[in-house]
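Apart from one protein chain that is not included, each protein chain of the complex appears where it belongs.
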Amino acid sequence: MTKTTIHRVTVHFGDCDPAGIVFFPNFSRWMDQSSLAFFMACGVPPWRELLKQRGIVGTPLLEIHTKFMKPATYGETIEVHTSIEHWAAKTFRHRHVIRRGDDILCEGTETRAFVIKDPADPDRIKAIPIPEDIKALCL
Amino acid sequence: MTKTTIHRVTVHFGDCDPAGIVFFPNFSRWMDQSSLAFFMACGVPPWRELLKQRGIVGTPLLEIHTKFMKPATYGETIEVHTSIEHWAAKTFRHRHVIRRGDDILCEGTETRAFVIKDPADPDRIKAIPIPEDIKALCL
Amino acid sequence: MTKTTIHRVTVHFGDCDPAGIVFFPNFSRWMDQSSLAFFMACGVPPWRELLKQRGIVGTPLLEIHTKFMKPATYGETIEVHTSIEHWAAKTFRHRHVIRRGDDILCEGTETRAFVIKDPADPDRIKAIPIPEDIKALCL
Partner (left out) sequence: MTKTTIHRVTVHFGDCDPAGIVFFPNFSRWMDQSSLAFFMACGVPPWRELLKQRGIVGTPLLEIHTKFMKPATYGETIEVHTSIEHWAAKTFRHRHVIRRGDDILCEGTETRAFVIKDPADPDRIKAIPIPEDIKALCL
């Protein structure tokens, strides 16, 4: 396992749909925010710097899986608790648990890879082995 | 199985992130659009009408699972192919396949329920058995 | 003039476009968040409560005018400084200044009205005179 970081989000009116509750892709958006916040909190430079230094464009998603248990609405503050629960050769899997106080609103995983611009075709990206120094920062 | 409907989407500049590719929660948004378009194409009235007639607020999500295979960028037209692959007592599961020509960009499932405002607490919603007349329209 | 409130926003990766800078409608979204935060900070109940108590649905926009001076990018924290600079019979005008440290990134106005559901047609909304008690809370 790794460190667990907490990303706080205030739910806004425009995040909610005509049913008055959070429009669900926003939960994916907040998990994505929390993924980057996790790496930043671990001391990894922002993608913009990694791109210049090492050609790393970011950590695009390969797979997501989310269960929604309780809705949220505007005016509420929620927390995304984020860790990395699995490392493979070229991928890793985040676990995100979104809480409002003691309630779990939703939880899910994201499988991601570190990618660079493909040297053979700069319009494409390709996955690289998990950078060991970045992994070490997260443990 | 059910009918399969196709929801066409043009990818716009603002749908893409600093890596130049679609920011992934937009794929969830387009699957959600395609879910409603599926019901409309099957002859189900919009939620707004179902709310007035039968108290049905919509079909919020219980679970999503998506695999991302290829990225898309702005200027491209993509298609969301949507069906219902499973009906349970109070839930159903959509299958969405997003294509660009012959390429599959991503595919996933959404588990949803039909919900009404909870008579005991109008600030809450509760799932109802799948309405048989709506199911019949989808087959 | 009125109170001035400050709404802090962290800019995220998904808020930025392929040019690497904030996709501009997000600035409008953050001004909208700051408008509601302004009323909440002044002690006005959330729209959801006002709807139940007085039928007030919210404060939809009639007009916006925004100048963009400097871009922002992800990882930055910005502040929306919000006040009300003018009250008319049925409308009011917000001023929002978005700052990053000493830099002004953009500034603009929003003209809004308090609206209720139209008693003659609940699918429509209609503006009401500025509620004096709400105005008093903002001064």
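Going by the order they are written in, the chains are A, B and C; count residues from 1 in each one.
In this section, a residue touches a chain if its C-beta (ideal position, glycine included) is under 8 Å from a C-beta of that chain, and two chains touch if they have at least 3 such contacts.
This structure is a prediction, so every number in the text was calculated from the model and none was measured.
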- Message: Counting the whole assembly, list the visible chains that the omitted chain makes contact with.
- Response: A, B, C
- Message: Tell me which stretches of subunit A touch the chain missing from the display.
- Response: 13-14, 16-20, 23, 25, 73-74
- Message: I need the residue numbers on subunit B that touch the omitted chain, in ascending order.
- Response: 12-14, 20, 29, 32-33, 36, 40, 46-48, 58, 73-75
- Contact set of subunit C toward the excluded chain (per top definition): 18-19, 21, 24-26, 28-29, 32, 47-48, 57-58, 60-68, 71, 125
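What we mean here is this: only the chains that are shown with their structure count from here on.
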- Query: Given a C-alpha superposition of subunit A onto subunit B, how large is the rotation in degrees, taken in steps of 5?
  - Reply: 180
- Item | subunit A and subunit C: spacing of chain centres that average the CA atoms, whole Å | 28
- Return the distance between the CA-based centres of subunit A and subunit B, expressed in whole Å. 23
- Item | Averaged-CA centre spacing for the pair subunit C and subunit B, given as whole angstrom | 31
- Quick one: which residues in subunit C touch 2 or more of the other chains? 13-14, 20, 73-74
